[in-house]
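Inspection log for the structure reproduced underneath, given as structure tokens.
With one protein chain withheld, the remaining protein chains of the complex are depicted in position.
Labels for the chains are A and B, by order of writing; each one numbers its residues from 1.
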Amino acid sequence: MNKVLTIALPAGIAIVFPLVMHALDQQFYTSFATRILIYAMAAASLNLVLGYGGMVSFGHAAFFGAGAYIVGILAVEGVSSLWIAWPAAIVVAAAAALVIGALSLRTRGVYFIMITLAFAQMMYYVFVSMKAYGGDDGLSMPARSTGLGVSLSNDFVWYYLVLVLLMIILYLLHRLLRSRFGRVIEAIRENETRATAVGYPVYRYKLLCFVISGAIAGLAGALIANQTSYVGPALLHWVQSGTLMIMVILGGVGRFWGGPVGAVVLLALEELFSGTPLLGDYSLHWQLPVGVILLAVVLFAPQGIAGAFSQKSQ
Amino acid sequence: MLLEQSLNSLQFGLMLFLLAAGLTLVFGIMDMINLAHGSLYMIGAYLMASFVQATGSFWVALPLALAATALVGAALEVTLLRKLYERDHLTQVLATFAVILIANEVVRLIWGNQSLMLNAPAGLTGPVELPGGVQYASYRLAIIGVGTAVAVLLYFLVTKTRVGMLVRAGASNREMAVAMGVNIRRLFTAVFALGAALCALAGAMLGPILAVQVGMGENILILAFVVIVIGGIGSIRGAFVGSLLVGLVDTMGRALLPIAFAKMFSPQVASNLGPALSSILIYVLMAAVLFLRPQGLFPARG
Partner (left out) sequence: MNIKSIVLVAAAAAAFNTHAANELKIGYLSTLSGPAGAIGVEIRDGFNLALKMNGGKLGGLPTEVVFADDTLNPETGKQLAERLLKRDRVNLMTGIVFSNVMLAVWPTIQQSKVFYIAPNATPTRISGEGCNPHFISASWPNEGYHEAAGVYAKSKGYKNAYLIAPNYPAGKDATSGFKRGYGGAISAEVYTKLNQLDYSAELAQIRAAKPAALYAFLPGGMGINFIKQFVAAGLSSEVPLVVPGFASDQDIVRAVGEPMLGIFDTAHWAYDLDNDANRKFVAAFEKEFNRIPSLFAEQGYTTALLIDSAVRAVKGKIEDEKAFHKAMMAAPGRFKSPRGDWKFAHNGTPVQDYYLRVVAKDNKGRIVNKKIGTVMNAHVDFWAKECKMK
């Protein structure tokens, strides 16, 4: 009964949300909600490697941004079909994750955190150096991806497409975590020495987890490029990686809904504080209450929001 | 021009060292990733600007700013950061990230959105003639002087004094140090306050050259992390060598590479490629150290 609710309720809200917004003549929030859905996907991908895999990757934005740039570059070069651009984004992000993961996973602890950070910064500067594709100024895409027969520049249609993709990804993640692979990954996170002793090829499992997570982040990146029709190097910056980590911890590290919940909460808080009259003259200082809330969660509720809920039901 | 660029690189490296020294000690002894270190640098610069305005004198304001920032650092450590020592690195990253957000906004609330003006002290606003007939900004020379003096002082402090010995003991093996009866709590607070003062010194000295603005810490923070990784976490000597190395690569990227590239690419591309390439190189260096010799060039931990 509980399980049906945890899926049906958010799905139901997500499905009717744009219709409600249209009825209230607040179409802007449909576009805003799409952004949340995209970040939910990115955060969910980080949660896979961070929460379930126990690998503290401080460079996740690299895969997110790389996916976005592939779509942007292809669009500017005339390839706007999503059947080409989006799989390309996924493949490139996965390849990057393979290389970075292969090297980084040879280290551990704080060194792993630092080395993932280093690789992400490297990729950031690679994109900054590409003056032909905007460099620091970023790249504007002429339009959203084509190929579906209906124009994606319509925010309504775009929202539902992103929602469907998010649902598919979440379902696949669910199956993955329930499978043998998922159980082994969690076993590795719990006690790596024991897992190795039992005979699992720990390195290979971790690497595969890392690559899958990178691939999903790449897809999210392809979507974010379409969302704003603009890509900039800031998408790969370590502050962006930090933001994704904040989402995961707010939502609940290692909890299934941790990523999506964190994305919703963080972006909603940001909009609430900065875009509405709530803080009045202090709206520009929205990062202050967000920082305080984050600090409080980290110190006193490390299980995050999803964690707090699942503890209650026990 | 080579002399001038070398001096520039030295100046940048020494200031980076001031930040890296505090960071490496905190990381080495308390095993804590402190992202808010850059915020102390920013607070130091802001306090300096205010004190200069209040007292009218650069040199009177400087010790005031150092003391005030050390107090802020100590307060931060006692109230908040102390709770993070026992926690895992992810928690430390996120908590100190939150501190950055809060610090940035508090500074904005107190000092406003615009950058603050901080000028070099009178007497150091003009050039000085170096051997060879080259003119160089006297203030930058002063920075090099101060940076070198502090580096030497720190070296003596850490290697030749009792306190320094305790610090080194804590860095190489914290449990043993505690077992030997070192008052670890007071030591930690002292180390943190010292780190904060060093940050403030860097912020105050760089203020006239850069701008005193919100967010100034984030840019330099990441470089400080690169430095301590390359140099070795917990090692002052490593931080020194690492900073000079990074300073060298950075200057090379900003000065020499664009000139070389200008022969091959358009000016816009050449000007962009040089700094980007040197940044990439810095991170490649960092990754290489982490991969091949994670303890860094001068490991502090036995």
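Basically, a residue touches a chain if its C-beta (ideal position, glycine included) is under 8 Å from a C-beta of that chain, and two chains touch if they have at least 3 such contacts.
This one's a predicted model, so the numbers in the text were calculated from it and none came from an experiment.
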Task: Based on the whole complex, identify which of B:211, B:248 or B:297 touches the chain you can't see.
output: B:211
Residue numbers in chain A that touch the chain omitted from display: 22, 25-29, 31, 131, 135-138, 140, 142, 150, 153-157, 228-230, 232, 234-235, 275, 284
Query: What residues on chain B make contact with the chain left out of this view?
result: 1, 4-5, 8, 11-12, 108, 113-115, 117, 119-120, 125-127, 134-140, 208-211, 213-215, 251, 254-255, 258-259, 262, 267-268, 271-272, 275
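Keep this in mind: only the chains that are shown with their structure count from here on.
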- prompt: chain A touches which residues of chain B in the complex?
  reply: 33, 80, 83, 89-91, 93-95, 97-102, 104-106, 108-109, 113, 218, 222, 225-226, 229, 233, 268-269, 272-273, 276-277, 279-280, 283-284, 286-287, 290-291, 294
Query: If you look only at chain A, which of its residues touch chain B in the complex?
result: 50, 56, 58, 103, 106-107, 109-111, 113-115, 117-119, 121-122, 125-126, 128-129, 131-132, 135-136, 238-239, 242, 245-246, 249, 253, 284-285, 287-288, 290-292, 294-295, 298-299, 302
